[in-house]
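One protein chain omitted, others in place.
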Amino acid sequence: MIVPNHVLEMLKRVRALYYQDGRETRMLPDDAAHSPFRGAQSASAASITGLWEALRNQGKARGRSQSILADPETLANAETYSGNIENMIGTVKVPVGVVGPLRVRGLHADGDFHLPLATTEAALVASYGRGALAATRSGGISTAVLYEGVLRSPAFVFDSLLNAGRFVDWVVTQVDDLRAAAEATTAHGRLVSLEPIIDNNVVFLLCRFTTGEAAGQNMVTIATDALCRKAVDDCPAKPLRWYVEGNFSGDKKATSLGTLTGRGRKVSASVTLPEQVVQKVLRTDIDAMLDYGRVAGLGALLSGQFGAQAHYANALAAFYIATGQDAACVAESAVGFTRIERREDGLFCSVTLPNILVGTVGGGTALPSQRAARSLLGLEGPGSAAALAEVTAALCLCGEISIVAAMSAGHFTSAHRKLARTR
Amino acid sequence: MIVPNHVLEMLKRVRALYYQDGRETRMLPDDAAHSPFRGAQSASAASITGLWEALRNQGKARGRSQSILADPETLANAETYSGNIENMIGTVKVPVGVVGPLRVRGLHADGDFHLPLATTEAALVASYGRGALAATRSGGISTAVLYEGVLRSPAFVFDSLLNAGRFVDWVVTQVDDLRAAAEATTAHGRLVSLEPIIDNNVVFLLCRFTTGEAAGQNMVTIATDALCRKAVDDCPAKPLRWYVEGNFSGDKKATSLGTLTGRGRKVSASVTLPEQVVQKVLRTDIDAMLDYGRVAGLGALLSGQFGAQAHYANALAAFYIATGQDAACVAESAVGFTRIERREDGLFCSVTLPNILVGTVGGGTALPSQRAARSLLGLEGPGSAAALAEVTAALCLCGEISIVAAMSAGHFTSAHRKLARTR
Amino acid sequence: MIVPNHVLEMLKRVRALYYQDGRETRMLPDDAAHSPFRGAQSASAASITGLWEALRNQGKARGRSQSILADPETLANAETYSGNIENMIGTVKVPVGVVGPLRVRGLHADGDFHLPLATTEAALVASYGRGALAATRSGGISTAVLYEGVLRSPAFVFDSLLNAGRFVDWVVTQVDDLRAAAEATTAHGRLVSLEPIIDNNVVFLLCRFTTGEAAGQNMVTIATDALCRKAVDDCPAKPLRWYVEGNFSGDKKATSLGTLTGRGRKVSASVTLPEQVVQKVLRTDIDAMLDYGRVAGLGALLSGQFGAQAHYANALAAFYIATGQDAACVAESAVGFTRIERREDGLFCSVTLPNILVGTVGGGTALPSQRAARSLLGLEGPGSAAALAEVTAALCLCGEISIVAAMSAGHFTSAHRKLARTR
Partner (left out) sequence: MIVPNHVLEMLKRVRALYYQDGRETRMLPDDAAHSPFRGAQSASAASITGLWEALRNQGKARGRSQSILADPETLANAETYSGNIENMIGTVKVPVGVVGPLRVRGLHADGDFHLPLATTEAALVASYGRGALAATRSGGISTAVLYEGVLRSPAFVFDSLLNAGRFVDWVVTQVDDLRAAAEATTAHGRLVSLEPIIDNNVVFLLCRFTTGEAAGQNMVTIATDALCRKAVDDCPAKPLRWYVEGNFSGDKKATSLGTLTGRGRKVSASVTLPEQVVQKVLRTDIDAMLDYGRVAGLGALLSGQFGAQAHYANALAAFYIATGQDAACVAESAVGFTRIERREDGLFCSVTLPNILVGTVGGGTALPSQRAARSLLGLEGPGSAAALAEVTAALCLCGEISIVAAMSAGHFTSAHRKLARTR
């Protein structure tokens, strides 16, 4: 049979659905009235209770769900969440485990850290903890922020290639005024680079901002908007249309652009593990880790990853959720380059993540439990976002060390079986 | 100056750090003793309290952080979390907003749904809600699961290309026995495809499983491990080394492989919005949305996305966290293809996501608040995971509709400014 | 200055052009009459002479260009080229160098080969020759075809996702008849796989053919066309539109699809170089080559190659041109995976190219000089295309060995300076 078996199996399951009586009608639009549902922009105990009543009226509130999500503590603090969500109906409780001490010897971060990870995946915290122990026993992880800048990429559409070129020429000559317009909207954002990209009659301006201690995605949107308005007002070559974001910046997407040039902060972290640590903490040996590292690198290449790494996403999702970062940024942050190489004094392991988006102010960082979790780190004030980015990269390195060790020793399956199944 | 300005700015900030007294030493490994920290594999009120005591001893427990994370409710239910985390110290509370009603007219999902989204990003719930309203007013979103199968990709290393080839030849002839070995480990997993990939002396076996109502990542690891052991035991061509995962499967990574062939469930969702809905609900018009759609497609291409979409990650992270899915899978799920095209009766909008990883059992789905949030959907039992995947894709479509509309009308910046800043 | 310097330099050069008198008009369409030019579908001495006369009338035939391109030999054999080109005005003479002996120990190719390379780039033949010598002195290159199949990917557009699904279901059940329709058009082509890919209402059918001793691009187009016509005629779910190629097959393009699944022939080639050969022939040492190999692998990753290799394209372009293959296929063939690893007995070097498109019949293979060049290889008849693909991969491996050696020893620049400049 020349059709792949998984296609056949799929069709077996859904064939009946394709031809089932009424199916054709059911997949078509249905104009039946839908129950109206009135949301609540701000959150309060009353608004939450009101939304649950509406859900209950529509038969959506089942069992104890209301009391579990809208527990007394959440209701008591409801207003706290008003700036972070709409239509609030409660909170979901994500368990937090701790990894540490993790020694970080960074350009910005320096010390032994305990890191909070919010996850529901068994074995994750244990695995990162093992990597952290190995790294710390080896003297700690060297880190440095290498690059910084959050991108926005407004787009301008012209009637012709010639006018697109003239617009770019004008922008370049007026760039100081444009920068001033952008920076007037923000106390902390600075426009550090502006690069025009032309595709015939469409111009994208890659605007790269530093954003102080915030991740800064809203800040750069507002600043870019001001820049665009000034450009469109003042430039004699008028665009037919313009947009504050032309879907070029890589915001919440894995892209070649982000992988190559960075977005947010680009951070490298490395440690050299002595043979003794590899044997005692990781229960494998350097050659075995190198052997697996080669295969994992080949697998990454053959499968067409951006970069080559094993599971940064596990660390990032858990750390971002615990510390009030934007978890959607995992999509762009979980990209990078893990290297392991033999050195005279052991196994050199490094990670480089070009797109770490973290802040110590803004977003969800001030919410009560997120702030409490973050307080374990003791990172506040000037330079804290850079330090937090370095700690994030160091954490990712711990996970890479641990999984490479587990794979090389054949422990991967058994660890997951034990921690996830037999409790 | 031929060096880019953002590099110069970066160096200005860090130059002093490079040469600061003691910096060289500080970035080197430090053999000072670190405080031991004894973890706790299972969770209980006692274990949590014990860990906080240890943190406090090390000066890491600041302010009220313990009482906020380890609140009475969390302590009372601590054992519930034992199978999902290690070293548990409490829970982080992520606010949940509701979007709906969202009418889904799917091959598996059928009805008007209210969806819980856990996020700390202002405007997100409001934006998806607006898209849901537009879609529902247009008769609802058609959806279908197109493809199913979670991949594992064990790797086998041989001494030569010839023996790699002989191994593949043996595997193919013995595939029924190997499948039986894999399926013996699981009540719900079925091996539906096995494809060998050779790079000289290294063989990867792409094993594709259906996993019932679970996302199934652990299930397929255990089944693949059994398959590998049987192959290695029985095949006369012995590998030098083998690994249950050769970093080829795309697990928690955006890859070409996942984008092309799918991992988890591949789902398409579409709706045609009448002009009237575009004007009244989205406050823009079809031509304006098409104009922006073209620019956004170009931006996606030029920036080198896998696929072309705007912000699936926002929906996925918020919905995965709220419903107990693995949030790290956002890294692979947030990839796909958004299309908008003019049709006779309005604006056709579709999304196709090849890598949705969701389940209604397993992972974090049974935790109290995650289960409560998921119960809004009313999806349980046979077929519920497929239906949940379809609802996930429909939600992503709402977000694409909303952001394209906002960009086309110039509302994007003002919406974020209003919802995030002025409360 | 926050704008990159190369943009500023560019604008300096072209700014005057943007505003120059008449420039705006000159870049606009110009309706002035153009001189008619009547082409010639077939080639003969008369047709060639006629075209030159027309060119001369339009002032395009400068100096001795006619006599150089339309030399007596070319004119005498003009008809020979009729099936390969239109509007023929002569031949361009590309110099051919020879590399060899190259010992190939392959699944299909076996022997010591001399390979013709057509290039105008100094140092290319010398570099490949050095790699061939090292490989041959090491006992020769092991090769194997791993995968075979030329893809066509017709596309079918439906009114709805549901009908797209029904079409796929029908295709799968009728696939034997569809295969028969496709294979009825060809003596050598066989449809070995058909995989449907759905994006909402659009269906692509990935049709994979073996093509005997031909590269087979036309053969598969014609066979696919027949398959499509039968499907469209017979299937009750009618497409709104269909196309014989939906731009999905990777034909003459580097794509993820080709990199992952192969197109044409996928071939691996490897050799283990003893330390002595590395020192005497390549004048470097194994550690130095490994050191550079690691950097080159990192560079490939960071720059976002498909695969990781140094310069397959040099070998492929030169060998394809010399032997009458389709040189445009360099775009898809020049992708793959070079590995170098230390082994007990030396330096293991391998290449895997998933998209080699070569044939010993069809295309330009029968033209006089192309056939003469190919005759050096002695590859004709059944199995010769597979053997030719193996020889192609072996040649690419020679180039990788040579460039890694040159880079590792710091000879790269001096070799090019010497061969290209000082003659």
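In this document, chain identifiers A, B and C correspond to the written order of the chains, with residue numbering beginning at 1 in each.
We take it that a residue touches a chain if its C-beta (ideal position, glycine included) is under 8 Å from a C-beta of that chain, and two chains touch if they have at least 3 such contacts.
This one's a predicted model, so the numbers in the text were calculated from it and none came from an experiment.
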item	value
Residue among B:Lys238, B:Lys280 or B:Arg294 touching the omitted chain	B:Arg294
Of C:Asn163, C:Thr272, C:Ser350 or C:Ser384, the residue in touch with the unshown chain	C:Thr272
Residue among A:Thr136, A:Asn201 or A:Thr392 touching the omitted chain	A:Asn201
Candidates C:Ala181, C:Leu316 or C:Cys349 - the one touching the absent chain	C:Leu316
In subunit A, positions touching the absent partner	1-6, 107, 142-144, 146, 160-162, 165, 198-201, 256-257, 259-261, 268, 270, 304, 337, 339, 350, 352
Contact footprint on subunit B, counting only the chain that is left out	1-4, 7-8, 11, 14-15, 18-19, 23-24, 27, 160-162, 165-166, 168-169, 172, 175, 179, 191-196, 256, 259-260, 294, 297-298, 301-304, 306-308, 337, 339, 341
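Criterion: only the chains that are shown with their structure count from here on.
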item	value
Copies subunit C and subunit B - interface residue numbers shared by over half, same or different	same
Cα-centroid distance, subunit A relative to subunit B, in whole angstrom	11
Cα-centroid distance, subunit A relative to subunit C, in whole angstrom	39
Touching two or more other chains - residues of subunit B	4-6, 107, 142, 144, 146-147, 199, 256-257, 259, 304
